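Remarks on the structure that follows.
All protein chains but one are shown in place.
The block that comes next holds subunit A.
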Amino acid sequence: MAASLTQQTKECIFKTCLFCNLFHKTIATRSMNIKRSHISATVQKEVQPEWQGVIGLEIHAQIKTLSKLFSGAATIYDANTNTQVAFFDAALPGTLPVLNQKCVQAGVMTALALGCDINLVSKFDRKHYFYADMPAGYQITQYRKPLAVNGRMTYMFQCSHNNKIERRSAQILQIQLEQDSGKSLHDPAVGYSLIDLNRAGIGLMEIVTAPDFTSGDDAASFVKDLRDILIDIGACDGKMAEGSLRVDANISVHRPGEPLGIRSEVKNINSFRNIRLAVDYEIRRQIQLLESGEQVVNETRSFDIQDGETVTMREKEKVLDYRFLPEPNLPPLVIHKDRSSVKSSQNVVVLEEVKSVLKELPDEKRKRLETKYNISLKNSVILVRANLAELFEKLVEHHSCDPAAASSVLRNSYAPFLDKAKLNSTDRPISDDGLAEIINIYGRGEISETSLGILLREKSENIHLSCKEIMDKNNLCILNDELLINAAIDDVCERNPKAVKAYKKGKTNQLEILSTKVKKKLDGKVASGKLYQLVKEKLQK
């Protein structure tokens, strides 16, 4: 009971975020408590809190292979129009599909990464509908017996409003292989529609989730982590802007305990931000409809990026019967458990071999970092996402760095430093020894967070200098003299009497504002924790 209540409260708070995006932006620097109280006020006044969004996703991930799913044509993005088209891709009569085993391999790899049960025998079906950029009049997909089913993926839920991170998981219903379509370019000025078949027939994995998500942030967080996994295992390049990863969201709302509501489908969402915006908009729209006594229509909608709205594409009732037919030109797709059942000449996918090349997945890595080194979830998330986990482990294991100090330096200082210097996580501008020394200096409290950035930069530029030399030269040693610090605090408080007054009236966020001013005055050479403590003491006097 308690657990479900907490869950419900959480969802309420979260959902209400949808209704006051702007408001949240303005209070982003305030403390958590204020946010909460304000939100609940909004909830009581404007919204029935019990509506809950229910979202299921269909993700189309283009498989990163040199050639298409059933033909030898290349898959280069942005190539000249109709230059990557095999006869089969143009559906010329008499051409037949030949399955690209590399695509199967990527599909199996993905299925394993998402914890799916792999169907050792799966089948292809034709899904019929007329569309100018689909030359055969049907798409070859896996409808009745997909490649894989019943998986589960752990992901890091991240709230876009309060940076809250939480480990969640969603059920994967199935993964199927299918063909991408071509592209139609409409020129209303001359009344022409032009067809580019470069994309037609590129391999797609359609990853279908259960309706396990509750909000735009939730759905976007999932896709973000899914994308990381797909890139990590090399199954998809994840370039959403190029359409390599596209998301369809099935969205409905209901009151918990009641049956699921009628859903609408928002098609082809192509960025994390748009996933969040489109889903949240659609939830809001559906709630408004239901609250005003209207019905949600089962329809397909698209997300208008300019207006931030979803708009009707077509009503579901008008959608054609797809008249699925087993693809007669392809034998069943067989995945072999091991080599023993494979004739040497066959070009096939062997489960054991795919498993053996599957690397540690992001969440496995995060979990290991958390339990082995006792670092926080947030730190593990950032280390893994920034691809610094390996470096972290090396520093702790081989250079005896303190895990807490190492994760803090890597996450807060080293990652931004790499970013700023436009370097990759694999670049090593500072030797591991040098980095270990810096972490140890920080761990001993000899340098502030602000000065760390300067030390990292200087060290990378002056390899021959020791850390001590750099710190002396640039005067980076931490300021521990409380007299000096307090003098600076007094000075700042005198100059900002309004802020002090506000704090005393309960506006606790003024603590951070005043501390920042003090820190600036001291050239950042003071430890944040210590500074906050001293400022607080001063204000509470």
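Operating definition for what follows: a residue touches a chain if its C-beta (ideal position, glycine included) is under 8 Å from a C-beta of that chain, and two chains touch if they have at least 3 such contacts; residues count from 1.
The definition used in the following text is that contacts and distances are computed from a predicted model.
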Inset, instruction - Select, from "TBC1 domain family member 5-like B", "Asporin", "Proteasome subunit alpha type" or "Glutamyl-tRNA(Gln) amidotransferase subunit A, mitochondrial", the UniProt-recorded name of the complex's unshown chain. - result: "Glutamyl-tRNA(Gln) amidotransferase subunit A, mitochondrial"
Legend entry - Candidate in contact with the missing chain, chosen from A:A90, A:A148 or A:I233: A:A90
Inset, instruction - Have a look at A:A74, A:V98, A:A404 or A:V500 and name the one touching the chain we're not showing. - result: A:V98
Legend entry - Which residue of A:G56, A:G107, A:P135 or A:P403 touches the chain not shown here: A:P135
Inset, instruction - Decide which residue listed in A:S193, A:S341, A:S400 or A:Q533 touches the omitted chain of the complex. - result: A:S193
Legend entry - Selected from A:T312, A:N329 or A:N374 as touching the chain missing from the view: A:N329
Inset, instruction - Kindly note down the residues of subunit A that lie in touch with the hidden chain. - result: 87, 90-99, 126, 128, 130, 132, 135-138, 193, 195, 321-325, 328-331, 345-346
